[in-house]
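A protein chain is absent from this complex, but the other protein chains hold their places.
Letters A and B name the chains as they come in the text, with residue numbers starting at 1 for each one.
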Amino acid sequence: MRARSEAEGAGGRVGLLSLVIVCFVMSAFPSGCSNNPYPPTREGEKVLYSSFVDAPRTLDPARAYNTRAHAITGAVYDTLLKYHFLKRPLELIPGLAVSLPEKTELPDGRVRYRFELRRDLLFADDACFGLDRPGQRTREVVAADIAFQLARIADAEVGSPVIEPFSNIDGFQEFSRALTARREADPGFAARPVHEQYAELGGIPGVRTPSSHVLDVILHRPYPQIRYWFAMEFSTPVPWEAVEYYDGRGGRPRFDDHPVGTGPYVLSEYSKRSRYVLERSKNWYGVRHPEWKAPAATYPSEGEEEDRLAGRLDYAGRTLPFIDRVEVRREKESIPRFNKFLQGYYDASGIIKESFDKVVQEDALSPEMKARGIALEKAVSPDVFYIGFNFDDPVVGRAGGERSRKLRQAMSRVIDVEEFTRVFNNGRGVPAQSPIPPGIYGYDPDYENPARRVDLERAKQLMVEAGYPGGIDPETGEALRLTFDSADTSSAGLTKVQFYVSAWKRLGIDVRVEATNYNQFLEKLRNGAHQVFESGWVADYPDPENFLFLLWSQMGKSKFGGPNATNFSNARFDELFVSMKTRENGPRRMAEIREMLRILEHERPWIELFHREEYSLYHGWVRNVKPMGISMPTYQYRDLDPVLRAQRRREWNEPIVWPAWVLLGAAVLVVLPGIRTYLKERQ
Amino acid sequence: MGAYVLRRLSYGIGVVFGVLFLLFILFFTVTKPDDIARRALGEKAPPEVIEQWKINHGYDRPLWPWQDWDDNLLFDHYERMLTFDFGLSDADDSPITERIASGVGPSLSLTVPLLVLGILVAIPLSLLVAFFRETYIDRMGVFLCVLAMSVSMLLYIIGAQFLIGKVLRWYPISGFDSNLLMLPRFLALPLIVGVLSGVGGDVRFYRTVFLEESSRDFVRTARAKGASEARIMTRHVLRNAMIPILTNVVLAIPFLFTGALLLEAFFGIPGLGSITVDAIAANDFSTLRTMVFIGSLLFILGQIATDLSYGLVDPRVRFE
Partner (left out) sequence: MMDLEPHVISNLVTGALLVGIALIARSVRRQRLWREAATQLWRRRRIAILVVGVYLAIGLLDSIAWKGGVPEDVVDVLPNAPLTLIDRAFLGSREASYSAPFADVEFYGGDPLRNPGSHPLGTDILGRDVLYLSLKGARVALLIGGLTSLIAIPLALFFGVGAGYFGGRFDDGVFFLISTLASMPGLLLLIALIMAMGRGTVSVCVALGVTSWVGFCRLSRAETLKLRELDYVAAARALGVTEIRIVLRHILPNLAHLIVITFVLMFSGLVLSEVVLSWLGIGVDGSWGQMIDSARNELSREPIIWWNIAAAGTALFGLVLAVNSVGDAIRDVLDPRTLKEAP
């Protein structure tokens, strides 16, 4: 009986109690609120706040091959060569190397590049160095560490995506095959640590270390672009200890998630799903040896005129880096990311198209943004977006001969890229006339591709010549039906594709969109199950070879698995490409490039769309922002004023509280009669 | 009683096996290991790299027992799932168990307050509505509920981020921090949205429960004895409605662990819900099937627990 009455009492109290709690919670919300997403930092500490969309799949410098990964690996791993921070077009400067490599043409036609590594370089402190000698936290960087990394690229088990360019190194392929064969034949060998395996096979024949600080790279054929590959993290020194130690077992992370490098920053926290933190490395040579005044560890004193105007030369000659810590938080949606930038919680940002008109007016910052002290940086990035035709397809491809060519030419003449960029990119982006973007050798600002001039009448006439008058396919009596494969299933992505679809509709062509996710899209390309598609390419390094190879038949997707998804093959184009590829810049090369572009005008494997133009914003408290174009972080050059930032954040984020009180009042008004009735009845 | 428990448990195990079989059909035969490998490695991957990847992930074996009794994917799938050895993610090779473990905390820190707050808001409101039944308050309340239920969750989220986050600047628009001092301000917005979008359905459900209870004989008796209406509602009706309410709550508990898909994804909470959304975007089939399995397992356990506790309370259940 007792229990029962207690329960009854409890039942009565729950109702009132919960009311009280709800009222309490509601009133507590507005008073305790703040939209500052960060815990307080130490006084005077310089922390840069940034964001990422998705964590990269791997941070292994032999495999990481996208901007997301480079945002980390570029700060953590240093390279033999670097790019000059301010000079454009991009210029190579020595990084870990004492100077640019010395090139020697060997008598047998091979080419040798000799790099001299700086002395007294240390890896970042890490537990893995205890493998060699217990308690040891770091060790000196030697040329063998780079040789080890190059051997890893050749190792099929690592799965590096850049085997092709490094195959120019003498004996690279042979080493790779020998390694795989030996592993299959000898399980005992396969079970040994990889660095011992590489050593046992004698390493790559074309990579030699005559002394502990000299690295010779011997190419079996000329390939001048190889220097650029030594400015990318693929060729960074990697300690064998790290690869050995970080195997994902016994609670240790995998090497994919735990970089150990030589760069200005170390990755001190890495939770892929929420945030990562880069902290300045005390072992970086710029920090340990400021007296060297090393080119890549000192703020440059040369730049362009606009750099002087933007105050980017104020830091000339000072030792890098300036920022102590970079905190990068995950931000999947673009709008919240941008709003947080406006609230002062991110230091720099791109402009989302939705806010463009608020931010940019008449090609300059809007007064509202200027008043907030925000600055704008513009840069055309070395990339190209295009619509491609699959040449293996019977309707749009080579089997259709002249008919298909006319069809492609007609379709090329109705895509109005200027209108597209106006509608979707706020007019940002340079309409592409050829695969080669501005800033890359071979780009000609005066060149105008006749096949890219919008001309509906001419296009309609071409349709007639192609045998599709008014878009009618004589075989079916209906509109010609084509399939457009898109890698973007988002509604926004589909809307963009509709732009092309309705342009082709004017020719009477019925284009159906097949949207799949990116990976399935890639699979379709591989299987040749595509007809018309959209794609893009971002430069790995500033050379036209890196763009024109997208149409080289040896890079054909269906035959060779290369990035030429159009499967375009043209004997003359190939011939010119092979010749242009190894040639140094000069009139001969330019003439060859010109002729290649003329072939493309006529053949139309691509409808060139645009080269992106990136606008980045940064707050007044951030110094020294300059986009590099290629994917490479420049944290070590930046600086910021934390005091100004804290003040601005306070000013900009005063919460507006009165609606909460109005809401609360309304709630009370609604609930009050109920409570009154309750009390009345109770008496 | 013992026999009943045994029977219920063995049935539960049967259902777990059924769920696993369905997962196998979906994630091994409809989507083949070769497809999964290519999606994970990208198109440039040469065949030997794909083979190596399949070996690393244990996908390199025949599918069915009749192809190879000792070494096949079907048995392996059962063995791994049932021993909670979920292996590596198809998308980025990281261990799934670790990832899920990292997501449980953030998920629970959102879903538990959401459940509690939801009840604390819904029950008083439904009591209020039931108390004023058949009056304009009731009708308006029910209409508001239907109204609240008819708005898409997506619109709630968009609205709250825009209004409360951007215009009024009360809370961060999105984000997460496990620091206890920071946590509340990140949870405020998703909680408001979660409660708002769920309250309509809940109030309607509880209202029906209360009305049903209040038409029972003992309530009529109490009323005849002259007890006040408010007293009847809180003492008799609420107390007797506790069982359906609790059942409802117990059945919701497994879903606490699977997280709130939309809320987590939009507000950047690194919980199990956003792990799932990420897995969808990344074609991470192994993580996806693990999440489905864990969700199902928890649900089955919850049901068994509910059934058994009914069995304890009400002996008749046993003979059903």
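One rule holds for everything that comes next: contacts are C-beta pairs under 8 Å (C-beta built on N, C-alpha and C of every residue); 3 or more make two chains touch, one makes a residue touch a chain.
Not measured: the values here are computed from a predicted model.
Asker: Which shown chains does the chain we cannot see touch?
Answerer: Among the chains that are shown, those touched by the missing chain are A, B.
Asker: Using the definition of touch stated at the top, determine which of B:I55, B:A101 or B:V151 touches the missing chain.
Answerer: B:V151
Asker: Any idea which of A:D247, A:E402 or A:E478 touches the chain not displayed?
Answerer: Going through A:D247, A:E402 or A:E478 one by one, A:E478 is the residue touching the chain not shown.
Asker: Which candidate, A:T495, A:S579 or A:Q647, sits in contact with the chain we can't see?
Answerer: A:T495
Asker: So one chain is hidden, and I want to know which residue out of A:Y270, A:W292, A:F424 or A:Y441 touches that hidden chain in the complete assembly.
Answerer: In the full complex, the listed residue that touches the missing chain is A:F424.
Asker: Under the stated touch rule, tell me which residues of subunit B contact the chain that is not displayed.
Answerer: Residues in contact with the chain left out: 11, 14-15, 18-19, 22, 26-27, 30-31, 142-143, 146-147, 149-155, 158, 162, 201-202, 204-205, 208, 248, 252, 255, 258, 261-262, 276-277, 280-281, 283, 288-289, 291-292, 295-296, 299-300, 303.
Asker: Contact with the hidden chain only, please: which subunit A residues?
Answerer: 334-335, 338-339, 352, 354-355, 357-358, 419, 422-424, 470-472, 477-479, 489-492, 494-495, 498-499, 502, 505-506, 508-510, 515-517
Following the convention adopted for this analysis, only the chains that are shown with their structure count from here on.
Asker: Using CA atom averages as chain centres, what separation in Å is found between subunit A and subunit B?
Answerer: About 35 Å separates the centre of subunit A from that of subunit B.
Asker: Okay, in this complex, where on subunit B does subunit A touch?
Answerer: Subunit B reaches subunit A through residues 35, 38-39, 41-46, 48-49, 52-53, 91-95, 99, 102-103, 106, 117, 120-121, 123-124, 127-128, 131-132, 161, 165-177, 179, 181-182, 184-186, 188, 228-231, 233-235, 238-239, 242, 265-266, 268, 270, 274-275, 278, 281-283.
Asker: Would you mind writing out the residues of subunit A in touch with subunit B in their complex?
Answerer: On the subunit A side, the touching residues are 7-8, 11-12, 14-15, 18-19, 21-22, 25, 29-30, 32-37, 39, 54-55, 57-58, 156-157, 159, 161, 180, 248, 254, 256-257, 271-274, 329-333, 335-336, 339-340, 343, 345, 517, 519-520, 522-523, 525-526, 557, 561, 563, 653-657, 659-660, 671, 674, 677-678, 681-682.
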